[in-house]
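What follows is a set of notes on a single structure, which appears directly below.
For this view, one protein chain was removed and the others were kept in their places.
The letters A and B name the chains in turn, as written, and every chain counts its residues from 1.
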Amino acid sequence: MSTVLQNLIDQPYQHGFVTDIESDTVPKGLSEEVIRQISLKKDEPDWLLEFRLAAYRHWLTLSEPAWPNVKYPPIDYQDIIYYSAPKPKNKLASMDEVDPELRRTFEKLGVPLHEQAALAGVAVDVIFDSVSVTTTYKQKLADVGIVFCSFSEAVREHPELVRRYLGTVVPAADNFYAALNSAVFTDGSFVYIPRGVKCPMELSTYFRINTQESGQFERTLIVAEEGAEVSYLEGCTAPRFDTNQLHAAVVELVALDNAYIKYSTVQNWYAGDANGVGGIYNFVTKRGLCQGVNSRISWTQVETGSAITWKYPSCVLLGENSVGEFYSVALTNHRQQADTGTKMIHVGRNTRSTIVSKGISAGESNNSYRGLVKIGPKAAGARNYSQCDSMLIGDRCGANTFPYIDVQNSTARVEHEATTSKIGEDQLFYFASRGIGNEEAVSMIINGFVKDVFTQLPMEFAVEAGRLLGLKLEGSVG
Amino acid sequence: MSTVASTWLDSLLSGHELFPEHRAGCWVNGLRADALERAHALTLPTPRDEDWRFTDLSPLYRLAFRAPVAAGALDAASLAPFDVAEAPLRLTFVDGHFVPRLSRLAEAGGALVLPLAEALESHAELVRAHLGGCVANGGSAFAAINTAYLHDGLFLHAPRGVRVPPVHVLYVSTRADVAVSPRLLVIADAASELVLVEDYVAVHQDTYGVNVVAEVVAGPGARVRHMRLQHDSKNAFHIGTTGVRLDRDAQYGALAVAFGARISRLDLHLTQAGPGARCELDGLALLAGRQLADTHSFIDHAAADGSSRQEHRCIVDDGAHAVFNGRILVREGAQRTNSAQQSRNLLLSDKARVDAKPQLEIFADDVKCAHGATVGQLEAEEVFYLRSRGLSESAARAMLTYAFAAGLVNRIALPSVVARLRETLTARTGNTEIVR
Partner (left out) sequence: MSQSPGRELLHVDGLTATVAGKTILKGIDLTVRAGEVHAIMGPNGSGKSTLSKVLAGHPAYEVTGGGATFLGANLLDLEPEERARAGFFLSFQYPVEVPGVANGQFLRLVYNTVQGARGREELDPLEFDDFVRDKMKLLEMDPAFLDRSVNEGFSGGEKKRNEILQMALLEPSLAFLDETDSGLDIDALRVVAGGINALRSADNAVVLVTHYQRLLDYVVPDYVHVMEGGRLVKTGGRELALELERRGYDWVAQEARAA
C-alpha cells in the first residue's frame, strides 16, 4: 500500500483529552453489594433494584459470546468501576449552572450544548461517564407531552412508564452484555412520545467516558405511542487511555400502531492507538420492537470508533405491515475490530425490511458484517432486501460478510447481495490523470460508497459523520 | 459427547472387525486404528455446533446399523436406469462391496482406475502419499469414522498429460440398515484431464447410511470435472465430505445434486493452493416430504489470480428443509481473486424452509468478490408471461420450477446424465410436457 494512502488513513484521534472533574465513584468490582450501592446512590425503587439483582444473578450463569469474529484478551469484570459520576456542586437549575469544565469539554467536542443547541434546534441529553448531566429543551418538549430526560429522572418522575417497558424488548437475560447492563446500568436517556405527537425537533444524546477505569453502561428506552414520530440521535466519544474500557449499553425501542422511530448513531469512541493499545470495547445491544401495525423503526449508524465493536441494532417486526430498516457505515483502521450488523425478525404479515451496510477496512483492521433475516412461518408476504458492500484500503485488513437467512414462509421474498471493492493505486492514478488529487479522490470514492447510508442521517449528523470519516481516513471528506 | 451419540458410535464401529483384514502389517491398519481412536475422541455434531445448527442428526444417532458383510443380489438389468453410456469405465459397489460382474474395467488411456482396496496394496506409495491430504483423516468425526472403516472405494490416477475417459462410480444400496463408508481418491497429475461421476442410488426405499469421503488432488494445469449425484432412498442418511486441492492453473468443475435421502449433508472443502486456479461449483437440491439437505461449502483462495464461481439452487416442497452455508475465504496475498457466489432458493410450500448463509471473508484488497442469496416463490411476471402464451397456470409453474433446476443440469457435458436428471426433474416438478 502506498504511503499516500497510509498517511491519509492515519489521522490522530481528536477527542482524546481527559476532563479534570471530581468524580463520585463506587469501588471497583461487581457484586450484589456494588449493585445495591448504585441503586442506593440513585435512590431507586425496590422493583428496579430487584430487576438489577435478578439480572446480575443470571449474568453469573452466562459466559461471554465466543462467536463474534473479534479477538481480545479476557476482560476482568472485577477490575471495572461500575459507577462514576461528576460530583455536582449543587443541583442544576439551568444550563448556565453546568460545571464550566464540563461545558468546555463539550465545546471541545463540538457538542451543540448551550447556545449552539438553540441554534441547531437540537435537544441534547448529555451522559458524562455514567450520569446524565443536563437535558436541554425539556420545557418546550413537555408542552407537547413529550418526556425527554435522563433515565434516572424517568425512574423518579415516570416510574410507571419505565416499569411497563423496561426489559420488554431486550430482556435482562437476553445475552451476556445485556444482562451485565441490566445489573449495573447507571443512567441513560428516556423518551416518551404520546399518541399522535410528532416530535418537533431532533432529540440528541452525547455519551462520554471520562474516567480511566470506568465502564459505561447506559440504558436508553424510547416509546412511541400510536401515530407518534421521533428522530433520535446519539454521539459518543472518550478520552485516550492505554487501557481498554468497556461500554455495554442497552437500547430498547417500542413503536406502537403507525409509530415511527428513527434512531441514528455516530459512534466515535476512542479506538486505541495505531498498535491497538487502548480503546473502547463497544459491546451493545440495541433492539426495536415494531409492536403496532404499520409501525416503523429505522436504525442508522456510523461506526468509526472503538477498539472492538459488537453490535447488532435489530428490529422485531411484530405488527402487520411494519417496517424495519438498518443503514450502516462501519469504518475500521489500524487494529480495530468490528463485528456489526442487524437482525430483522419478521413475525407479522406483510412486514418489510431493508438492510444497507457499508464496511470500510483499512490498516490491519478486521471488519465483519453479520446479519440475520428471519422470516417466521406466519410472516406471509414478508420482504427483505439486503445490500452489504465492503471496501478494502490496503492489503493487510479483512472484510467479512456473514448473512444468515432463515425463511419459513413460502410467500416471503428475501434478497441479499454483497460486493467487495477497493481503493487502489490504479484508481488513484486514474483520478490523478484527470487532475484530481489523492485526498480528493479518496474522499470522492468513500463518499460515493457511503452515500446510501448518509442520506438517511439527519442533516446535523450527516455533516458530523462526514467530518468523522474524513478525520479517520483523510483530510477533506465532505 | 452425549451418551446417545457415544452408544451409536460404538454400534457403528462394532462391525469394524468383520471386514476382511488386509495382510498383516499393512500400513492401512495403523491408519484405521488411529482414526478409530480419533472417532471416539471427537464429538459427534449436534445442532449446538454452529456448523450443524439446522441439521439435527439425532434420528441418525438413534439407528443401529449393520456392518455391510456382503453385497446383496442384483442383476445387471436393474442397473440399466443408472447407466452412464459415455463412461467406458464403471466401478459398481453394491452395499459397499465392489462387484466386478457389474463393473466395466477397461483400458483407461494410461490412467489407473481401480478399486481402492486393490490400490492400497498395488500402489501403496501413491495412495499413502495422498490419502488424507485433502480431508484430514481425523478432521471431523465423520471423516474419522470413514477412515476407521476404510476398506474400499475408487482409486483414480491420471498421470501427466493423460486424458482419462469418463469414469462412473456407482454405489447401489440393496439392503436396509447397512452403513457404508466409501472412500474416493482421485489424483490428477499436471495437465491431465478426467471426468468423474460419483453416483449413489438405491433399489429400495428403506433406511441405510452412507458416510463417504472423496479427495481430489489436481496438479498444475489439470482439469477435473466431477458430477456428484446423490439419489439415495428417501429414508437414507447421507454424509459426504469432499476435499479438493487445486495446484497452479488447475480447473475443477462440479455439480453436486441432492435428490434423495431423509437427511443429507455435503461438506465440500476446496483449496486453491496454486495461482491461477479456477473452480465452478454448482449445487442442486430438490426436496420434498420431510427431507433435509445441507450443503456446507468452503472455497479457500490461498493463492493469487484464482477464480471461483458457485451457484447453488434449492427447490423445497412440502415440509422439507434446505440448508446452504457457502464460505469463501480470500487469504492475504490472494490478489486478483475473482469470486462470485449465488444461492437461489424456491419455496413451493408453506411448510418448506430454507436457511442460507453465504459468507465472504476477504483479506486481500485487489479482488472482485460478490455473493447473493434469494429466497422466494416463482416470479409472478414469469408465470404471467407463460400464461399469456396459452399455458395453464399449473403448467406454467411446473415449467418454471423445472427450468429453475434445469439451468444447472444443462451445463453437464454427459448427455446420459443430463437425461437422467431431467427425467427426475420432470417427474418431481410435474413438468410432464417438456422432455427432450
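The rule we apply is simple: contacts are C-beta pairs under 8 Å (C-beta built on N, C-alpha and C of every residue); 3 or more make two chains touch, one makes a residue touch a chain.
This is a predicted model, so every value here is computed, not measured.
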Using the contact definition given at the top, list the shown chains touched by the missing chain.
B
Hey, which subunit B residues sit against the chain that's not shown?
379-382, 384-393, 395-396, 399-400, 402-410, 433-434, 436
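As a working rule, only the chains that are shown with their structure count from here on.
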Taking each chain's centre as the mean of its CA atoms, how far is subunit A from subunit B in angstrom?
44
In their shared complex, at which residues does subunit A touch subunit B?
1, 67, 375, 377, 390, 392-420, 422, 424
For the complex, which residues does subunit B have touching subunit A?
50, 332-333, 335, 345, 347-377
